[in-house]
Every structure is written in C-alpha cells, then in structure tokens.
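My questions all concern the structure below.
Every protein chain but one is kept in place in this view of the complex.
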Amino acid sequence: MLTKVTIDDVNDGVMNPVEPFLRSDRMPHIWCPGCGIGTTVNSFARALIESKIDLQSLALVSGIGCTGRVAGYMKLDSFHTTHGRAIPFATGLKLANPKLNVVVYSGDGDLSAIGGNHLIHAARRNIDLKVICVNNLIYAMTGGQTAPTTPGHATTSTNPYGTFEPAFNLPHLVEAAGAVYVARWTTFHVRQLARSISEAFQKKGFSFIEVISPCPTLYQRRNKMGDGLDTMKYYKEKSKVKNGAPTSEVGLTLNGEIAVGKFVDRDRPDYQTMMRGQYVEALGERYIDEMETECVCG
Amino acid sequence: MKADPRGVLTGTHFLDGDHACCEGALAAGARFAAGYPITPSTEVVERFAARVPTVGGSFIQMEDELAASITLQGAVWGGAKAFTVTSGPGFSLMMEHIGYAAMTETPCVFVDVQRGGPSTGLPTLPAQADMMQARWGSHGDYEIIALCPNSPQECFDLTIKAFNLAEEFRVPVMFMMDEVVGHMTEKVVIPPADQIEVVPRKHTHKSVEDYLPYETNGDMVPEMAHAGEGYKFHVTGLTHDERGYPNMTPQIQDKLVRRLQNKIRTAVDRITMTEEDGIEGADVVVVSYGITSRVAQRAIELARGRGVKVGKLRLITAWPFPEKKIAELAGRVKAFVVPELNLGQMVREVERAAAGKAKTFAVSHAGGGVHNPDEILNAIVEASRC
Partner (left out) sequence: MAKGHVAIVVERCKACGFCVEFCPTHVLALSSAFNSRGYHPPHVVHPEKCSGCDLCGMYCPDFAIYGVKNPGVKSPEGSGGEK
C-alpha cells in the first residue's frame, strides 16, 4: 500500500512542518542518498518553530561545500558566500542590523580549514552568531579530500595511504577561543539537536553546534563503513551523552566513542554589548547607538 | 537625494588624502567599514573609527583582508553603505571578494592607496602599479568602475562619486589613490550637506510575492532588498538566474555574465570623467592620472613654453577605460604620452584604443617617488617630433 502525495496535496489540511522553510521549487535537493545534511535541516526547522523565532528577522549564511548548499534550499533571507568566509559575512550582517538573528550553517572544512581564522576570532569576540557545523569528517563536495577533522588513519583522496595528521577537536577549539555555547550531536540525535539549536537561540553570543553526519558516498564508502543507514546505526551505538564533559576529552577517532551533549553553556557579554558599553563610557551622550539607515535608501 | 548632515563635516579643512577620503565616505552615507591595517591606507579607517560612533554607524577591524572584504558586503546586505581600505598586498587578498561583489551585484567601495610592489615592496612610497589588477584582479568575466583622485579635495569629492556609482550600477567601485595623494595635506572644502548629491540604494518597491532579486527591466541593474525585510531572497556567488537560484548552465552563464559586463559598458559615456585642456589642435596629448597628472601638468606647461602643441587628458575614471575618446583623438593627434608610476599599465589601454592611428610613448617609472617633470617633458618633445 503506497500512500503517496505530492507537495501540492495538503493531506487533511496538514503539511510537512518543515515545508514552509523549504524552497519547494528546488526539491529534490542535490545531497546524496543517506547524506545527513537534510536531517540536520529538519532539526533546524523544528528549532525555529519551537523557539518561535520571527522568521523575518532570520538570516542564514553558508559557505561553500555540501553543507553550504543549505542556504539555497531554505526559504529565508539566505546568503551563499565564499569558501570559509560565512562567519565574517554574517558578522557584517549582524553589525549593520543588530535586530537580525544570524545563523551560519556550514561544513567542517569550510569552517575550520579555510575559515579557521574567522571561526576563532568570531568566538574570541563573542559575536552573536549561531553556528551550525555539519561535520562529515571530509571535504565532500570536491570529492572526498582530507579535512582538518578527518580522524587519523582514514582513507581520503588526498591521503590515499591513510591520514596521519591529528584532527581538530572542534568543541575544544571553539571553547578555547571563547564560544559561550558549545554542543555536539550526530544526525541520529534529531530531537536533541533541535533542542540545542533552540537553546542557542536563547543565548546572546557565539554559539557552536557540531553535528556529526554521514557522507556515505565518500567518507564512509572509502573507509568501508557501509552506507548512510549503517552510519546512523553506528552513531546510535557509539554515541555517549556526556553533558558538561571537558571539551579536551571529546576528540573523535576513526572507530571510537562519539561524545555528544552540551559541553559549554556560559555567559559572557557579546561583542555588541561590549562595544556599546565602551562607547557609552568614552563618549557619553555623543555616542549614537543606532546605525542610521535613511542615508541609504532615502 | 541630499547628503545626511550628520555625516558631513562642513567647513574648510587642511587634510591629507586619506582623511579626506574618510570624510567623503561619511558624506556619501557610509556608516560601516571593515578594515585591516596596511600602510599607507590605515589612516582612512583610523579616522572612520574615531568619527563613526558619533555619526551613527560602526567600524570593525577584522583579522585579515579576506574577512574585511566580505564583512563589508554582509553589512551592505544588512542595509548599510559600506567600504574597506587597503594597499597592494591587501588588495591582492581582497580579489576573491571583489569578484563576489561583482557577481552578487553588491554596491560597495574598495579603496586602494597604491604603494610600491610587487609583494611587500615599498610600504611607505607611491606607485600606480595596481591599475590593471583593479580591472582584472579577480577571476572570471566581470566589470568594475575605478576612479583616480589627484588631490585631497578629490579624495573627498570623488569618494562620494564612487559610492554614488556603486549604488547606481550595483557594482564594486575601486578607488585608486596612491601614497602621495593619500599623505599630502591640502585645503579641502566640504560644502553643506544640502549641496552634496547622494545616490540612494536601488531598493525594490515590489511586494514580497512579486520580487525577484535578479530581475532586470531594460536598465540591467536589478532592484535590491535587505535582510530582515521579509523578502526571503537568496544570494549566491554561483551562476544564478533571476530568482537568485543557482542555475549552472551555459545559457544562464552567458546571459548573466554579459549583463554584468554590459551594464557598465553601455554606460561608459555616463561614467567617464576626464579633465581636458588644450586638446583642440594638439599634436601630442598627455594621458595621465593620480599624482602623476600633477607632475605631468608641470611638464605640459614647460612643453607649451617651448612651443609644443600639447594637450592634457587626465583620466579621473580609469575603468571602464574611455576607449572611444582615445580612438577618436588618435585620429587627430600625432602621439600620446602616458606617464605612470609603473612599468606600463594604462598605456596598454591607450595603445589598444589608438589602434595604431597615433603613436604611444610610455614614460614608465618603477615607483618609490614621482616622476621628474623633465622625464615627461622629454617624452613630450620626442613625441612631437614623430
């Protein structure tokens, strides 16, 4: 029995809760069968619904890569920028219009390799951004090259004899740089991920949520780890929830335990609060807080 | 529309080019800058950092030029007029994002206070060797506009013009200063705000349902929206169609890239600004720009004193290059003399446009100082004898 509908059917007046957030005219998307990026988008959409975020105030910024394509598939003010530079673009958006809720949705290579410098400085400054880092441990879009997050002894197209570089422990990196909210889940943890994203929306400051996700076409296939479903079962088996764990202890290995949970949740004044405070102290009434916009459009 | 008085420092000032450029940006309505320190440009953003908190805007010093050149674009899409400032090595780093601005049609200004190169070169000494880079520095087919001031007063006036052109054409504008113009101090008159014309952003008035971010109607410049206004539009550096969606086919590529080119090329006459003197009946025309044009002025006077019929053509707009003007002149003069603080860049454009109808004499100089007027004078005299 095949109960099939098209997206034009509203099925008893009910449609997919994610659908209003999608550019339906661009479906089906380009992500591979078993890729986890679409699953993270479900969690993101749920978080948007639950936190009752005003969608008009939401801006989404992506870099380049498979995860970078998220911006193009979501029906929001969305920006597909250059490789590694989603965070500085997002910073400009936020500073020009502080009322925006700015989300950076990008991949591990984009954010921690070419974008690494911007990642640590934005965390240092505590810019009010929510960063969702989909970590598939590889450079997927370009065909499966080694990423700074690829665990040791994995096979990739640029390490055909196996990687030998230590990998980044991203939660540890961003905590050290200054992030106020750091969590990691996998694409198996759909509800927890949605909850973490909702929590990040309640925080002011630099929030970083890492989501471990399958790349069945490249990472899993080259390392003979099965397909997307096998990987999801692997995540279910190997994940251990360790809320509050020291981030120095949550590094990933090729076949080892995956520590997930909320690792860091602290309070620090965000960049704009500090900026305002400094100017008020230095300039008093002469400081003009609002960026005037009449000089732009007339 | 008229300039917003909050950003206009009306009065008579004694400023260097860098400082005047900052005031020009503020007068034009710029309320955001992202920068990274690099000699000899840093003073522009240092002044902006000091001024903008009391005008109503913000400045952020980013961790590198790669960041600065894209942060300003985020601010533009967030609703501000924005710019950045740099010199050679930083300009090179910004090239990818200049291409992004051209591709996404993000109106903004990139100031390059040129210094000796290549590489680290001469951080505190002038050159004009980034002129070709300004035009061709990023990958792919795209067009930009480039302006060359030759005085602190022009650093003020033409910065306003740069912002106006950026908004009119939704294009990144290169403001090509040089270290001498940036660091020379002269009288700068800043008029009252109601005497300063400022071009507003081409913001859409369409409804959310009707708006397509890259739809154009004849004038080749699409209407813009800002994040946070409910339009839910998509912007990408990938080849895209009118909906802003990636559409990577040869047909869409052709349509898009030709429009990006033609929106500038079909408006060359409107964009071109030159300063001309004594062109009628001239045997030789000196084509120059920036600080070199002031040295050339001296050489021209000396040559005229010797009876040479020499005209002056100062390029205020370097790009798009005024090829029609040069081509037309080439039919009437014997030769062009093109002094530049480089080993031959804009002279190639002159030569190309002249198409052999007139000779072209380059007066090259590797940079580090300005020409001696005699170098240019000798070239004028030689040119007049050909």
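Letters A and B name the chains as they come in the text, with residue numbers starting at 1 for each one.
Criterion: contacts are C-beta pairs under 8 Å (C-beta built on N, C-alpha and C of every residue); 3 or more make two chains touch, one makes a residue touch a chain.
Only a predicted model underlies this, so the values are computations on that prediction, with no experimental measurement involved.
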Which displayed chains the unshown chain touches: A
Hidden partner chain, touching residue among A:Leu48, A:Ala147, A:Met232 or A:Ala245: A:Met232
Touch list for subunit A against the chain that is not drawn: 1-7, 9, 11-19, 22, 27-29, 31-39, 41-43, 46, 187, 190-191, 194, 227-229, 232-233
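By definition in this document, only the chains that are shown with their structure count from here on.
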Centre-to-centre distance between subunit B and subunit A (centres being mean Cα positions), rounded to whole Å: 37
Interfacial residue positions of subunit B with respect to subunit A in the complex: 1, 3-4, 6-7, 29, 31-32, 34, 53-58, 60, 62-64, 66-68, 70-82, 96-97, 100, 198, 200-201, 203, 226-238, 245-246
Complex interface listing, subunit A residues touching subunit B: 23, 26, 55-57, 59, 61, 71-72, 75-82, 84-85, 88-97, 99-100, 117-118, 121, 275, 279, 283, 286-298
